[in-house]
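Note that this complex is displayed minus one protein chain, with the remaining chains in position.
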Amino acid sequence: MIDSLIATFSKLLQLPVLASENGKPVDELIIYIHWLMIALFAGWFAYFCYCLWRFNSSRNPKADHIGARSHASSWIELFVAGIEVVILVGFAIPMWTRANDVTRLPDADKAVKIQIMAQQFGWNARYAGKDGEFGKQAMKLVNADNMFGVDPSDEKSKDDVTVYNDLHVPVGVPIIAYVGSKDVIHSFKIIAMRVTQDAIPGMRIPCWFKPTKEGRYQINCAQLCGNGHASMAGGYVTVESQADYDKWLASKAGGSTSFE
Amino acid sequence: MEIPYTSKPRPDTGLYNAKVGIWLFLASEVMLFGALFSAYILLRVGAGEGTWPHGLLSIPIGTFNTFVLITSSVTVVLGWASLQVGNFGRYKVYQAITILCAFGFLGIKSFEYRDKFKHYEVWLKNPITVHQGGKEVQTDRLLGHIEYEGHHPYFWNTARLAGSPEIKDKNGKVVKAAVARVESFKFQPDPIHYTMSPKEMAHAKKESFGHPHQEIEIKASDVKRLSAFVPSHSTFFAIYFTLTALHGLHVLGGAIVIFYIWGPGAKMWKTDPQRYMNRVEVSGLFWHFVDLVWIFLFPIIYLL
Amino acid sequence: MQASAHTDAHAHTHDAHHHEPSFLQKYVFSTDHKVIGIQYGLTALSFLLFGFFLMLCMRWQIAHPGQPVPLIGSLLEILIRNTDGTPLLAGGQMSPDVYNIFGAMHGNIMVFLAVVPLAFGAFGNYVVPLQIGAPDMAFPRINMASYQFYLLGGLTWFASIFIPGSAAQAGWTSYSPLASTIASYGQAFLLVGLVLLITSSLLGAVNFIATIIQLRAPGMTWMRLPFFVWAQFVTGFLLLLAFPPLEAAGVMQLMDNLFGTSFFLPTGLAVGGKIAEISGGGSPLLWQHLFWFLGHPEVYVLILPAMGVVAEIIACNTRKALWGYKSLVYSVLAIGFISFIVWAHHMYLTGMGTKISAFFQTTTMIISIPSIIILTCLFISLWGGSIRFNTPMLFALAFLPMFGIGGLTGLPLGFAAADLHLHDTYYVIAHFHYVVAPGTIFALFAGIYYWFPKMTGRMMNEFWGKVHFWGSFIFMNLIFQPMFFQGMAGMIRRMSDGGIQYAQKADAKLIGGLDKVYFDLHTVILWAAVGLAVCQIPFILNLFMSIYKGKKVTNDNPWEATTLEWQTPTPPPHGNFTKEPTVHRNPYDYSLPGAAKDFTPQNQP
Partner (left out) sequence: MSDHSHSHGEAHGHSPEEVSKHKKVYIAVFIALLIGTVVTVALNYLHFDSKALTIAIALFVASIKATLVACYFMHLISEKKMIYVILGFTTILVIALMVLTLTSYAAFPNGTVTH
């Protein structure tokens, strides 16, 4: 019952396709809040229209100095100050646990880790490769040929994989993306995955998602990043089976991307 | 109707208008400097190991300037107190000292600024060996002074070494003359570097005391980065210059107002003494605030 | 107090002591709060129109990507140039740069040059001293300087559009490093203008607060202040204390842009494939914190005066007291205070940790409670009234549900988890435009229709007023309602092509591309915006024609209101009141039982 209500509402509100597990609480939260909003609005709006009709100066030529009074007023006051506060704050608290669900990182050992480095106007990504571990990185190694600042002498970096605008991830596995940028602020967003994380230069911030549907998705940039912001739409994520993913990863040679 | 309470206090608040005005203004100033101090803390806490310069400002000069500002602050209140008992002459003398102190402060500050503009840090591509604190040290970062064709140049940076071509406008008129390329320059390294701890720095200074500067020749092609102690040198100098310049502007503004009230505006003492006293008080409040900001500025940028 | 004839005579003898003021003294360099208020008003309205014009160009571009802007495209091509002198609108088409420039300027102009000066500078200046029974502002010359700084700042921004490389293009939020990486002095102009505007609003705020504290007429106790004055009082504090951090940030960004510092630029920045030649070590997030520390209180600067105007008009036109005056006052104070500690709800997606975002979610929810109380009080005020549906009242009434929609849609944004999906989409655009456009702008229209007779002695035309109202009401909703759906579907804001590249690239196998309907809505919005523009014509004509041709008011108090501004001669002379008024009663003593008329002015014993 609730589920079908939610599904209907999701359509009504025009929520886009959902293809991740972490996105479910996000959508539910949006839907619950909109129920609340619509209920509040409908109630007040009905009252509002009634007032305009009932207390029109031709229908009610003599105003009452105080208006709503005695029982009615104290009731309304109680209703307002009480119920609305309770709904909002009472609503808010369970939501924070949800917010936690959405942003709390999954166990890094069981997840696929990707480093994202945004640039004007595309997405670089770096995978840890077969050994599952990234090679050492340092700011001072960053240069035009080595934008991730990878230490080439580190054994672990030998099998790391870097790609541009073409990401692959396995289905049903949590993905942790460490998002950074080399020039201006971008925002890493895959709408159907309900994942968004600002890419801030000088920082690398983790976010996560767990895809549930195989297919190809667009990566959008959700932060104004210059005149190519609208066309920064060339990045894709392919969600595929674990086997396909492993094959893809193996097919990629190691190394690191350069600037441009 | 005339505007009330310009000189007498309003009975229920106990305040005259300008007093309310100045305190509101100061409240906003608190937020302004508060934001800059927050920025200072953040940049400082976030600075990587060995990247935050310290010990490059002259503490004796800073201390002296602190005394100057404190003195000016006390003369302001003393001047105002003299007016309270109707002693206009005394007031004149005290405020004259205030104004002198203000300009003294600014003079000393500009002298300090000038000194910074021709003091350099150079980052080298490869480490070299220099005397530091009585011993030979290998380093790729040096502080010191440049000598080029007999001058100590101001404001040089990496780009300056490469020179720049002549720039002409559409009609072929030269708008900017060509600047010659620098092949190499003389450099007198300081015995210290801010990557040292305060103790090491003090030690190095002591050790090198009395020794003449050694002079080295640096090839422009060996320079990775060159910067005078200007705002773009580092976030330290950025916030140092921003904070002190903003503070300096406040000193200047305050001094001009106090001077106006002291000189051309003094006629009001005859016509409306109460209002005149209010003006002195209000300008004094501003002045103390400027002093108060310096009380925090001095330790955080000179000492820490 | 209603005898104008007597007052005129008095005003004349009073004036005779002084020289007859010259035109310049009277209208340009005036220190009279009423003249300054009108200066503010006309300048702000012009900027409002200009901001709207920029947006019309943008909406055209979104609905018709790649096509030249009709009518004025070639003019813009001449006026707006690149750093190298080539036109930025080749063939009259808006390039993405121009879209970003117009977007940034629309946001900045609307907020800082149109709505704040209109709501605070114009109405505040004109009405507040009158309502508290003061002869003028506490510091008239500072008041004049405040307007002049505003004008100068505004002109700086306006001029920046025509410099080589044109104006700022990093959004009204000017996020670093983007704002420091664009090769044009536009951003520097923006920042210099901003410092001038901050100076202006600082002077204004000091003046307003000091005036309200010091110059209240005898008997005008705090709890007898009209609600509008309270709203302006709190607004003054917001401006006074929230703006300086932005000023500090602006100065720092100016240093970054002009002197090569790295306040907001991190180490290792590499723009356009090259490692930037800077010291690094700064923090892009620092800019965001300082910006939003202003940014959030600023949005309440936009709404509180509007609520004040609406409250006045509702009390007058329901012919009854505002319900819950005290709750209104405490709520507005609470909003003022809490608005300083919610700012990071604009920054959830920067990835800050759960604890700190929980804090900001809590405060965000808490601050919506006083807003709800204010709205509820206004709603309940309708009960038992005798409602007159004149033009100001229509606009004031429309404000309520419009603000309701805008405010309610703020709630999902206030939760970090829901904001994850909605951040930086058209949902946010729709949210805040519902509050500022059909919200604040309607309230300001209401105020103009309401106080016009006081300023000029003539009424504005009711019929054209109603045409203006219904047209604006319908088209505003047609513009902003579809944006909720677009945003919910995932359409991202600040897209120079309206997001079309998402759809084009959507090959059959791609999941989650945007449906065509959402792009068709662009066309609906465009024509609704054109409709909105057309509906402003009757307003502009009405405004200017009524100054000369409007129906003359028959007395000083045409709306039969209780507050003090209506107890002065019309228009009020220099010095406002002929003799100092004494206040004896609450601000909204309408329909007092036993009173002779259905309104009892505050200065009536």
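Labels A, B and C are assigned to the chains in the order they are written; within every chain, residues are numbered from 1.
Methods note: a contact is a pair of C-beta atoms (placed from the backbone, for glycine too) under 8 Å apart; a residue touches a chain by one contact, two chains touch by 3 or more.
Small disclaimer: the values here were computed from a predicted structure and weren't measured.
In terms of the touch definition stated at the top, the absent chain reaches A, B, C within the entire complex. Contact with the undisplayed chain is limited, among B:59, B:179 or B:249, to B:59. The omitted chain makes contact with just one of the residues B:123, B:148 or B:296: B:296. Considering the full assembly, A:203 is the residue among A:114, A:203 or A:237 that touches the omitted chain. Among B:23, B:88 or B:113, the one in contact with the hidden chain is B:23.
Of the residues in chain C, those that touch the hidden partner chain are 213, 237, 241, 245, 266-268, 283, 285-286, 289, 293, 337, 340-341, 344, 347, 351-356, 359. Remark: the residues of chain B touching the chain excluded from display are 7-9, 12-16, 19-20, 23-24, 27, 30-31, 34-35, 37-38, 41-42, 45-46, 48, 59, 63, 66-67, 70-71, 73-74, 76-78, 81, 84-86, 198-199, 202, 273-274, 281, 284-285, 288-289, 291-292, 295-296, 298-300, 303-304.
Residues of chain A in contact with the chain left out of this view: 103, 105, 108, 139, 176, 178, 180, 202-206.
Methods note: only the chains that are shown with their structure count from here on.
Rounded to a whole number, the gap between the C-alpha centres of chain A and chain C is 31 angstrom. Spacing of chain B relative to chain C, judged by their CA centroids, is 38 angstrom. Shared contact sites, meaning residues of chain A that touch two or more other chains, are absent.
With touch defined as above, residues shared between interfaces to two or more other chains in chain C number as follows: 267, 282-283. Across the complex, chain C meets chain A through its residues 95-97, 100, 169-171, 175, 177-178, 181-182, 265-275, 280, 282-285, 318-321, 323-324, 349-351, 354, 357-358, 361-362, 365-366, 368-369, 372-373, 376, 379-389, 397, 400-401, 404-405, 408-409, 411-412, 415-418, 420-425, 485, 488-490, 492, 494-497, 499, 501-502, 505-507, 509-514, 589-593, 598. For chain A in complex with chain C, the residues that touch the partner chain are 13-17, 19, 23, 25-27, 29-30, 33-34, 36-37, 40-41, 44-45, 47-48, 51-52, 55-57, 60-69, 72-73, 76-77, 80-81, 84-85, 88-89, 92, 95-96, 98-104, 120, 139, 142-144, 147, 149, 179, 182-185, 187, 189, 191-192, 194-198, 200-203, 205-207, 213, 215-218, 220-231, 233-234, 236, 259-260.
Those residues of chain C lying in contact with chain B across their complex are 134-136, 138-140, 142, 202, 205-207, 209-210, 213-215, 240-245, 247-249, 251-252, 255, 259-263, 267, 277-279, 281-283, 286, 290, 293, 575-577, 579-580.
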